Structure formats: structure tokens, C-alpha cells
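Every protein chain of the complex appears in place save one, which is left out.
By written order: A and B. Residues from 1 in each chain.
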Amino acid sequence: MLAGGQSLIPILHYRLARPRVVIDINALPLGDIALDDGRVGIGALVRYHQLEESAELARRCPVLAEAARLIGNVRVRTLGTVGGSLVHADPAAELPAVVTALGARLAIASASGRRTVAAREFFTGPLTTVLAPDEIVTGVDVPAMSAHGWAVEELSRRAGDFAIVAVVALVSLDRRGHVDDARVAFGGVGDRPVHAPAAEEALRGREPTAETLARAAQAAREALDPPSDAFVSGAYRRHVAGVLCRRALARALERARPR
Amino acid sequence: MIARLVLNGRPRDVDVRPNQTLLELLRDTLGIFDVKEGCDEGVCGVCTVLLDGRPVSACLVLAAGLRGRAVLTLRGLERNGGLHPLQEAFIRHGAVQCGFCTPGMLLTTLAFLAREPRPDREAIRAALEGNLCRCTGYTKIVDAVEAYVRGHA
Partner (left out) sequence: MAMPDAVAARQGLRIVGQPVVRHDARDKVAAATAYAADWALPGMLHAAVLRSPYPAARIVRLDTAKAEAMAGVAVVLTAKDVPRNTLSTDVPGQTTAVGPLRATLHVLAEGRVRHQGEPVALVAAETLELAQAAVEAIEVEYEPTPGVFSPEAALAPGAPAVHGAGNLLAQWRIARGDVATALREAAVVVEGEYATQMVDAAYLEPESGVAWIDSDGVITIRLSTQVIEHFRDVAEVLQVPQNRVRVIGTYLGGGFGGKEDVTVEAYLGLLALKTGRPVKMVWTRQESLLSRAKRHPYRLRYRTGACAGGEIVAQQIELLADAGAYAYLSALVLLYSTVTAAGPYRVPAVEVDARVVYTNNPPTSAMRGFGAMQTVFAYESQMDRVARALGLDPLAIRRVNALRRGDMLPVGQVIETHVAIPELAERAWAALGPPAAPRAPHLRVGRGLACNLQPYGRIVWLHDWASAWLGFEMDGSLVVRCGCPDVGGGQASSLCQIAAEVLGVPMSRISVHVSDSALTPLAGTTTASRQLYMSGNAVLKTARELRAQLLRVAATLLGADAETLDMDDDHVVTADGRTLPISRLLAECARAGVPRSHLGVYHAPAGEPVDLARGSGKVFPDYTFGAHAAEVEVDTETGVVRVLRFAAAHDVGRAINPQSVEGQIQGGAVQGLGYGLMEEVVVDNGINLTTSFATYLIPTAADVPDVRAVVVESGEGLGPFNARGIGEPPIGPPAAAIANAIEHATGVRITRLPITAERVARGLGLLDESGAGTSAPPTAH
């Protein structure tokens, strides 16, 4: 299935896959961003640059815009699609981590019908999802969470490189200024995006002091067992995940405070 | 299959293999060498062309999927046989050594400046992050773009 081609064409070029048929789906009417009360519907063929440039999205769901800005290089952002990123399911990619943090739902269609799947259940392994061979993702439904502060932090080996670790954090405050809701997810620390409920638990209902953030980051870190590869060790990933989590929470809180 | 595109202002219909990329169409079929081949996986930027005004890696676009869209390569910048002022700025500021990254740098810069006409040096560097250069160390490329911005913004 060819959408943006930014991942598929290198795969074909390196002969990592040799399909008999490639179906170009770019003409399908899946390129819209629909903004309703509290929800944002993003068509599978929405390009990364659209996420970056949409003024409406920047108001309603700014974490998506910030994540999109970090993806690849400018050429990837011209053609790469939301659906493509989610279906390709690179464990280090930003959008899978964002939809995991947000608790989004993916809309899936096939000849036999339609269904939706929670983002947190969609990714099952490295480059693997629950998608059946005859299914396509038509869009993703995202809670706007415009009252939340948000942040995306990532660390890579070089500018524009894929992330060694990425963290997505959203936080909202109640009237007392305590944490009302928190969403945290990681990319790059496992074989799929990792939701961090332990961190969220450590924040809910609490006063957002530096200690609280540090404890939440530590809870998140302790739940991780990232793999090592030829370039980066699991221990380093784990350590960085903790640091970036704390920083992402701090930035998200700053954005949440004015309310 | 037929690839339909508007290439540097001219509509073209070209017979292509289904798996033929835009880069292969330009270089191998049409003999247009102002787009280079550097890595074939969209990382280096030397195959940058503008698709409806936005930079893409020609090595990652299937020609048959173009559907009449506009493609601009460097020769599309020519005005009456003369150089674009940004090209003149590159020459004047020594921003060209081996020249292999130059077409991609120029097109990416022009697309960027169309959206952000008054960038500072840091923004210029961020905009060119996806175009690798191995010879110049980037300083004179940023000098050239900055000078062009000063003269034309």
C-alpha cells in the first residue's frame, strides 16, 4: 500500500520486501483534518506538513503539530502521511507515541466492513500492528485535549535523525492547581510505543512540584527495559527516557498553568 | 504505465515502468541531469525537486503516481538564460565547491523562503538540515542565503 512512500520505497529499493503488486492509495478521499467539539479526526492521507501548518490544529491539538515538526526532514514532511507512520509502526517514530499518549482510536476499513482500534492496542511489535492484510487505516480519532499542556521531547544522534528516545507528555490541572489528568508515552524504548501509566498515576491528584515530576519520571523509567543495539545501549536509553520524561512534564506543566 | 506531470512548466506524458521513480524518469528517460543521485533513500537531499512548490526526494516518488502535478528542477529557475539571484549569491559567496549538493540546496532554500522570507542564520540552518554537504562545512552556504535574504526580502 503506497501512500507517502517515504518508508515503502526504501524498503522496495533494498529488496526487504518484494510485493507483486503495489496499490497507490493517494487518490482516496482521506486527506482531511476534521475538527469537532473536543475531537480531531485526521484522515490517513494527511501529510506531516499539514499537521505542522494547520492553524486550527495548532489551537485544538498542538501536540500533534509539535510532533510533526520533529519528523525526518522537510522532504519527508511533504509527502509522508499520518496513516503511513502509524501503519509502518517504527518503534522510534513520533506519531505512534503521540497517539498512544493521547489514547486515540484508529479507524480501519476493509472490504468486509469497518472497525476502530485503540491506539494503545494497535501496535504489537517492531513494524507490526493488528492490521489484517486486507485492511487499511482510514484515519485516527484524537481527543483534542486543548485544556492540557503538552510537550514532545526527543534525543537523536544527529539533527533530523530518528529518535533514540522520544517522550510525549500532556498534563491538565484542576482548580487547586493539582494535576487533574496526565498522559505519557515513549518512543524508541521498546519494540513499540510504550504507554507509561505508572508515571500518570504518580502525577494524578498531586501538586506538580519538582519532586513529584522527578518521582513520576523515575516511575516511568523503572518500568522500561529498552533494547540495546549497535549504536546505543539499553541502559543509556533508559536513563535518557527518565531525563526527557521529567523535562517533558515540566514543559507541559508550564503550558498548562495559565488556565 | 503513463506518468503525467508538468515538468518545469511543460506538460509531459511519459511511458514508465510501474516501479520507476521520478529520479529515474528525469535522469534515465528524459536525460535531465540537474537532479543528482546520492543515496537513493531520501536522506542526502541531492535529488531534491519541488513538487507543487514543496521539496521532495525524487528517489522516493513513483513516477506513475504523479497525476499531473508540477515538478520543478533547477533549470526551471532559469529566466531568459540568466541565473536566479540566489544562484548568483551562491557564486559570489563561495557556497559552491564540488557542486553536487548545490541544486538541492538551491531548491530547498527557495521553497523555504517562499514560506519564511526573513529567516535568521539559525533558521536557515534548520531549514537546510535535510540537505547534506560534505565540502563546504555549510558556513558559506548560510552566508549566501543570508545575503540573498538581505538583498531581496
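As a convention for this text, contacts are C-beta pairs under 8 Å (C-beta built on N, C-alpha and C of every residue); 3 or more make two chains touch, one makes a residue touch a chain.
Model, not experiment: these values are computed from the prediction.
Visitor: Considering the complete complex, identify which of B:Gly53, B:Gly68, B:Gly99 or B:Gly151 is in touch with the unshown chain.
Guide: B:Gly99
Visitor: Check each of B:Ala3, B:Leu72, B:Leu132 or B:Ala147 against the chain that is not shown and name the one that touches it.
Guide: The one listed residue touching the chain not shown is B:Leu132.
Visitor: Touching the hidden chain in the full complex, which residues of chain B are there? Just list them.
Guide: Touching the missing chain: residues 17, 27, 31, 33-41, 43-44, 46, 73-75, 78, 83, 87, 90-92, 94, 96-103, 106, 121, 124-126, 128-142.
Visitor: Residues on chain A that touch the omitted chain in the whole complex?
Guide: With respect to the unshown chain, the touching residues of chain A are 14, 155, 157-162, 218, 221, 230-233, 235-236, 239-240, 242-244.
Basically, only the chains that are shown with their structure count from here on.
Visitor: Averaging over Cα atoms per chain, report the distance between chain A and chain B in Å.
Guide: Computed value for the inter-centroid distance: 30 Å.
Visitor: What residues on chain A touch chain B, complex-wise?
Guide: 2, 5-6, 9-10, 12-14, 22, 24, 26-27, 49, 72-76, 78-79, 159-160
Visitor: Chain A touches which residues of chain B in the complex?
Guide: Going through chain B, the ones touching chain A are 18-19, 21, 40-43, 45, 48, 51, 54-57, 59-62, 64-65, 67, 108, 111-112, 127, 129-130.
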